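In this view, the complex is presented without one of its protein chains, the others remaining in place.
Letters are used for the chains, namely A, B and C, taken in the order the chains are written, and counting of residues starts over at 1 for each.
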Amino acid sequence: MSELFDRGEARIRWIRSRMPLLADARTEFAARQPFAGRRVGMSLHLEPKTAVLLEVLAAGGAEIVATGNFGTTQDDVVAFLRGQGMTVLGSRDDSLEQHHRNVAAVIDAKPDILLDNGADLAAGIVAAGMADSVIGGTEETTSGALRLRSELAGKLPFPTIVINDSLLKAIGENRHAVGQSVVESIMRITNLMIPGGRFVIAGYGWCGRGIAQYLRAFGGRVAIAEVDEIKAFEAALDGYRVDELENLAEWGQVFVTATGHPGVITRDIIDRMNDGAVLANAGHFPWEIDVDALYADAERLTQLDSAIERVDLPGGRHIVLLAGGRMVNLAGTNPKGNSLESMDLGFLLQSLSLERVATDPESLIAGAQPVPDDIEREIARRFVRALGANR
Amino acid sequence: MSELFDRGEARIRWIRSRMPLLADARTEFAARQPFAGRRVGMSLHLEPKTAVLLEVLAAGGAEIVATGNFGTTQDDVVAFLRGQGMTVLGSRDDSLEQHHRNVAAVIDAKPDILLDNGADLAAGIVAAGMADSVIGGTEETTSGALRLRSELAGKLPFPTIVINDSLLKAIGENRHAVGQSVVESIMRITNLMIPGGRFVIAGYGWCGRGIAQYLRAFGGRVAIAEVDEIKAFEAALDGYRVDELENLAEWGQVFVTATGHPGVITRDIIDRMNDGAVLANAGHFPWEIDVDALYADAERLTQLDSAIERVDLPGGRHIVLLAGGRMVNLAGTNPKGNSLESMDLGFLLQSLSLERVATDPESLIAGAQPVPDDIEREIARRFVRALGANR
Amino acid sequence: MSELFDRGEARIRWIRSRMPLLADARTEFAARQPFAGRRVGMSLHLEPKTAVLLEVLAAGGAEIVATGNFGTTQDDVVAFLRGQGMTVLGSRDDSLEQHHRNVAAVIDAKPDILLDNGADLAAGIVAAGMADSVIGGTEETTSGALRLRSELAGKLPFPTIVINDSLLKAIGENRHAVGQSVVESIMRITNLMIPGGRFVIAGYGWCGRGIAQYLRAFGGRVAIAEVDEIKAFEAALDGYRVDELENLAEWGQVFVTATGHPGVITRDIIDRMNDGAVLANAGHFPWEIDVDALYADAERLTQLDSAIERVDLPGGRHIVLLAGGRMVNLAGTNPKGNSLESMDLGFLLQSLSLERVATDPESLIAGAQPVPDDIEREIARRFVRALGANR
Partner (left out) sequence: MSELFDRGEARIRWIRSRMPLLADARTEFAARQPFAGRRVGMSLHLEPKTAVLLEVLAAGGAEIVATGNFGTTQDDVVAFLRGQGMTVLGSRDDSLEQHHRNVAAVIDAKPDILLDNGADLAAGIVAAGMADSVIGGTEETTSGALRLRSELAGKLPFPTIVINDSLLKAIGENRHAVGQSVVESIMRITNLMIPGGRFVIAGYGWCGRGIAQYLRAFGGRVAIAEVDEIKAFEAALDGYRVDELENLAEWGQVFVTATGHPGVITRDIIDRMNDGAVLANAGHFPWEIDVDALYADAERLTQLDSAIERVDLPGGRHIVLLAGGRMVNLAGTNPKGNSLESMDLGFLLQSLSLERVATDPESLIAGAQPVPDDIEREIARRFVRALGANR
């Protein structure tokens, strides 16, 4: 374990040194002890950046009981966190059954506060009839918030702050950090030239806007496909070509989906693309490109390099698929995902929201709710200062 | 009158040819006659662009009774509209008393529908006890909406659609059209070089964002002063220097206010500026730069050219003030204001909103309200198509 | 004369206050007196900016004998300069014959040094057999340099420094200042929206590059037509659509020529354009758009506003022509041309080049030659400092 610990420690060191907001929070929490005597149950990606968040909560007096998400747990990070005295479940090779057992174990530990991801813990707590013992919690994702507001609506007596509803997160993470990491990943995986290339972005939400902006900034020629009229209007005034996807299929060379919806790039649309078209997905779920239909017709599949696959179709055409249609900014050799500063921002949203839950639950309502406005403003102020935007 | 009519006709011709959305609306309204038998009372700027709007409403069967705003009426436009058979009151040189008589005359004409600007007509109708005879109306401005929602709240039995609440207008007009026209005006009035220049924008709302974006696009170095934390955060991530105005005073060369608030550039801040600093205001009201305080100290005032004035201060420094602190994009020789296409957009919002009021008032609530969502989407679709964004 | 003098003085005051490089040169020249005892003969545009240049030379001890160019002389500027004791010939309404007499009068005055524009003075001096009495001079234009290097090659015993060969001028004036002023002028004259509009630029030299860059920066969608393969390559990598003009004719909405060549936009190409296409020229000569052919077919010509004309063609289509095909950035109501700072740069090139001619003619060769490298570097350094680029 010591070797694993060391490796985790080395990787975390660089990251921690670039998260000034969490560093300050750690100092404050150490003094204020907002989580003293509280057990915080967590379900989240266990990778080096999240480790820094856990350190902060622990510094605030929290007893940590955490499990990773299915399939993304990094063992050296787990080793490092256990070395800090936290209860951390899961390993990279866990089966789905083992993962479910890990989630159940977190619930069995009777947490006072939840840091949830996809509402798995909230659903488990409700199913176990333990909701009354929980003070409150946070939910990281939009899909978790959807569960809280539909299947779990009215069943939660405690407040849950939805981190992803934050406007700071939309701007800082969805627009800028995803925009940056998607473009970086496409370059890293394909080694293609951006200036003069023709890119089609499906979806002009926060992520799509960022991806389009960053590709155009690099000299790419960018067209937008967007079914929402208001967003299409915004794209047109931002100077992009705007059309339906089927009309852009023949024009584009690289297609990036960022809609949040399934079945965006269908087999029919692929049929209109030119030989050698490149497909990538930036949305959370791997359903935006109809990969199954693409594979079903393939005459030959060739792995060209990490996260880049050639699909030969009947008639002599081929399509290049990145990351098998999964999130391209987490794919390929040594992907790093969103920037450290954007994660620092997102985790401070988590930290201060959890502190509010722990110390002032009466100021919140039962059920899902946005990050309190004063927390948003406080974090915006700190971020701008840490960035040195005034220099 | 014939000569005035001809001049008005010539100016309006170019404008009309570049307003395809209104051209289509005119054809539709001619067929549908949504305003048949209705008298529409109006208070608005009487200049060539608005003339095209009046033509559209008239084509839809409206009997028009209109007065201009105080001090902005263009006589050739009035002549042209009268030649079309409309009742149009006011002239450029009207006294304030005459202007009030004109507004009263519109109310006395017992309009069924109101196209209001600053809520003058709505207030007059209420005061006259005639509110029950009105079907509904529209309000162009945010300041008018504020009156409707405060001093007139609960007093209006009819619906009023607030055009300026539209997201389309925020994007198309406030961000892009104002951004474009402010930068064009500064160049036109001063003849200064933008690339390499240092600009400070006070306010990062829709207008400030547009002005900053367009100045930077021209190679200007731009800093933002913004008291709202979330907007300051957005500016910082957009890559601008962000600081308080007093800290930027010495750095900037040209200062543009776009905050909507009074007293932004105070005498104290001016005292920190360098010799030759240029001040311009882009906000609706001429109160963002403290012009009175500036003049009070002046040793000498020199009009350098149209809308550009040199203010010599004690101690040998001078300040250059544009347009006396009034809206810079409506100042100087031959200003044209916002682009024709953006006005086409705004006036289609007016036209379709007024049609909704006339033909389906039951779908609306009493009092101030935003543009119905289906109208926003319909207009967004038309605008993108008229722009040829798919080409 | 006194009133004319005052008006000229007021206009020149603003301009002088924004030409810091010339202000410094004036101080230096006053001390060094490089032109003491020298008569400088000049042929140049007599407008407020050039007046500041003349003041600088006069401060350096020069006896000025100047005439304006044909048709561009501004009488209040002439009045102002005469009030300074200079010999200045010409007025706005001079006939061509009178203009030729003015040029002859400058030559008759036996100048020691020439500041030439189009090589008119050099050709006159040679024709008069007076070349041996001239120490040297400068030539402002590329077309003048062409004459010096062809028809006058070998006939000039004295050095002539060609200002327009300067790389500083190419970057500062042709790229940035012309780019800025052309885009400003199109907006000012037409009031059209730039974002989302479709622009075709013919020519990707220094001027074309600047115009394309500034239009795209404002959100315009820009395509380039360029016959030179290397420049077309550069445009493609800069992310523009690149194609032949005939293939872009149907796509574009606004066409701007900046090639330096005649007959670029032919009647055939106009025939492919859509109804309402707008044509503008940014090149020095009014020959890039085939205006004669356009007018020849016109069914009707309508002046829509200053510098904007509607040309109705057979078949119901119309074309909108700006400035009759002359330089668009000098057209319309109250055009100001290139920015003050860019003129400050260009005139310092003139000033220091003329000083070199006057004080160290042996360091130069006979005939046309570029600005000496040390002068270019000295001016670059001063410009960057005056700009405050380090702030």
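The definition used in the following text is that contacts are C-beta pairs under 8 Å (C-beta built on N, C-alpha and C of every residue); 3 or more make two chains touch, one makes a residue touch a chain.
Note that the coordinates shown come from a computational prediction; the quantities given were computed from them, not determined experimentally.
Across A:117, A:166 or A:180, the residue that sits in touch with the chain not pictured is A:180. For the options A:76, A:243, A:341 or A:355, the residue in contact with the chain missing from this view is A:341. Which of C:44, C:242, C:291 or C:348 touches the hidden chain is settled by the complete complex: it is C:242.
Counting over the whole complex, chain B has residues 195-196, 216, 219-221, 236-239, 241 touching the chain that is not drawn. In the full complex, chain A touches the hidden chain at residues 10-11, 13-15, 17-18, 176-177, 180-181, 184, 187-188, 191-198, 214, 217-219, 251, 253, 276, 302-306, 308, 310, 332-334, 336-337, 339-342, 387-389, 391. Hidden from this view is one chain, which touches chain C at 167-168, 171-172, 175-176, 229-230, 232-237, 240-244, 247, 376-378, 380-381, 383-384, 387, 389-391.
Note that only the chains that are shown with their structure count from here on.
Computed from the mean C-alpha positions, the centre of chain A lies at a distance of 41 Å from the centre of chain B.
The centroid of the Cα atoms in chain A and the matching centroid in chain C are 55 Å apart. Within chain A, residues 236-237, 241 each touch two or more of the remaining chains.
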